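A single protein chain has been removed from this complex, and every other one stays in its place.
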Amino acid sequence: MYQYLRNNYTLLLLSSPSIVILFSLSIIPLILILVWSFWTWDPITYWIKPILTLNSYFDIFSTGRIEVLIRTLVLSFIASTTCLIIGFPAAYCIHFIIKGRLSIILLMLFTIPFLTSHLIRTFSWRLILGRTGLINNLLMSNNLVDEPIEWLLFSDFAVGVGLIASYLPFVIFPLLLSFRKVDENYLRASSDLGANLFRTIYSVVIPLSMPGLFAGYMFVFAMCMGSSTEVQLLGGAAASMLTIMINDVMRVVNFPLAFSISTFSIIVLFILLIIGNRFFKFDSLFKDFSW
Amino acid sequence: MNSRFFFYFCLILCLSIVYLPPIYLLLISFNENIQPGIPSLGDLSLKWYFKMLSQKRLITSLNQSIKVASITCIISSVVAFFSALAYLEYRNFRSKWFLFIIFSMFVPGVIQGLSLSVIFKIVEIKPSAMTIVGGHLLWTLPFAFTIILTNLSNINKNIILASRDLGANYLITLRKIVIPLIFPGIISSFIFSFLLSFNEYNRAVYLVGRYNTFPIYMFGSMNAGTSPTVYAMGGSTLILSFVAIFFIIYLTKKKNK
Partner (left out) sequence: MKSEKKGFLYSNHNRRELLKTSAALGGLLGVSSLLGYNTAFGATKEINFWASATLDIEDSWSRLKDDLGIEGIFTDNGNDPGPIVTRMIVGNANDIYDVLGLQGGSEKELAVNNAISPWDTSKIPNYDKVWQAAKDIPYLYHDGKQFGLPSVINADSMIYLEDKVGTIDSYGAIFDPKLKGKTGMEDAWINSAIFTAIYLKESENWPIDQPGNLTEDELGMVMEFLIKHKKDGQFRTFWNGWEQGVQLVANEEVWVMTGWEPIVYAARDRGINAKYAVPKEGWEGWGNNTLLSRGAVERGLGDLAHEFANWLLDGFYGCSIGEMRGYAVPTDKNIEYATSHSGEFDVEKVSNLLNHVKEKFGGKVYWQNTRPDNFQLYEEWWQKLRNA
């Protein structure tokens, strides 16, 4: 009995800071947004009046805004998956092959670019991928191509590269953290039992580091969904992503539409998150954990 | 060993992708000309670095960002730590708790900033560094939480059981066993939160007071056109960080002798 009570008291104490913070700063404002998304736009005051309507939600489907959401989702998926595919071996290399002090240094190396401005870093890609940029210059001066390659910049390819370059380390860190769970002995045992390197990774390393995989993927995905700079600087003519669309809509003070787009995308993302959670079973990783 | 080569290749690839822009930036910052490009030997100069020191607004915005990011990373890591512990205490509600904390990661930043600023206006809180912290916290908390949680999963439950058997209560187990074991996770969450907050633009734009944060300043200068001092800014952060790393390496190497 005492145990149970003590557990609850501890629980209350531990959860209260985040409940207070999240509720006041996140949930309540979002409820406001939700309510406002049902109001109508008042052309006289350029603000909204409390006449309830579902018009703003219908507008999402009428002016092709869904396409932008889908496009953002697809781009984020591709970027996150690519980050994971090249990030995993890199993290594996850092943790299992290199080890020691050098691995800490490499970790720090991955962190440093974030102390420079994100905007400048993305902008620099224009100078690398452009018609007179680094890559085209190299190719032309070595006579590999006759004319500069156009699609390197101002295309979805460039946006993808920009996204990956911006968020790659966010996949590597969680992976490194969760690799700690993989004891050297497991790897040795697995190779003793005759498994080659890739089999070991598939059967031993990946299952044990699942939390890290999921976390990394989620991080990059969330950041790509919320990104706007890469598309603005590297995308083609007037390319669009979710954040840019919301900004556009707010620019014409069509607040109900902006709020309904946000609510809608939050719901979509949340559903995806729940599905992902079921699939990867994040909570089951702690199933046997108790003290 | 062919397979090893593959891993090294991926590592080099990742490093290159992440470092290509910053290195290019660094090279450009030494170029005397206004037009950014790799300087030929004749164009090398530190002109923009000296000019950068006199850009008052650049320095102020940098200060503001560092201040906000520091406060954010401390609060966010501490709260995330508690929430992660709470996660473990919840037996049945773990999924829901997890989704509750993670939720704000998926809210578009602009909307979060706007709604928060409206609420602040209603309760008459004046915009300041702390209001920006409020917005940034929403962004960094889920990340910090996930990282600490990931690290917690590394703890072998037997160690906990062993400490229990030896008579330690909750607090002592926490202090002597858990915290040392997940220390890398806590450090990571500090660093993560700091970086995330330092680079965050959308959430801050509606919440700033008189002093813009660094990303907002950068955005403005991209739109208005300032001299290449911005490249010098990026270059100097890079150089300083490299120096700091070498310093730390040197320190620890000495101690290990």
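Just so it is clear, A and B label the chains in written order, and each chain counts residues from 1 on its own.
By definition in this document, a residue touches a chain if its C-beta (ideal position, glycine included) is under 8 Å from a C-beta of that chain, and two chains touch if they have at least 3 such contacts.
Keep in mind that what you see is a predicted model, and the values were worked out from it rather than measured.
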In the full complex, displayed partners of the excluded chain: A, B
Among B:S3, B:S16 or B:N33, the residue in touch with the chain that has been omitted: B:N33
Touching the absent chain when the full complex is considered, from A:N8, A:T132 or A:N196: A:T132
Residue among A:L73, A:L153 or A:L273 touching the omitted chain: A:L153
Hidden partner chain, residues of chain A it touches: 41, 44-47, 63-65, 67-68, 99-101, 103-104, 123, 126-127, 130-133, 150, 153-154, 180, 184, 232-233, 235-240, 245, 247-254
Residues of chain B in contact with the chain not shown: 33-36, 59-60, 63, 66-67, 70, 114, 117-118, 120-121, 126-127, 183-184, 187, 205-207, 209-210, 212, 216-217, 219-225, 247-248, 251-252, 255-256
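In this section, only the chains that are shown with their structure count from here on.
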Length of the line joining the C-alpha centres of chain A and chain B, rounded to whole Å: 15
Interface residues, chain A side, partner chain B - complex: 6-7, 10-11, 13-15, 17-18, 21-22, 25-26, 28-30, 32-33, 86-90, 92-94, 97, 101, 105-106, 108-125, 127-128, 134, 161, 164-165, 168-170, 172-174, 177-178, 180-181, 196-198, 211-212, 215, 218-219, 222, 225-226, 228-229, 242-243, 246-247, 250, 258-259, 262, 265-266, 269-270, 273-274, 277, 282-283, 285-286, 288-291
For the chain B and chain A complex, residues of the former touching the latter: 3-4, 6-11, 13-15, 17-22, 24-25, 28, 36-38, 78-80, 82-83, 85-91, 94-95, 97-112, 114-116, 118-119, 134-135, 137-138, 141-143, 145-147, 149-155, 157, 160-161, 164, 170, 173, 184-185, 188, 191-192, 195, 198-199, 201-202, 214-215, 218-219, 222, 230-231, 233-234, 237-238, 241-242, 245, 249, 252
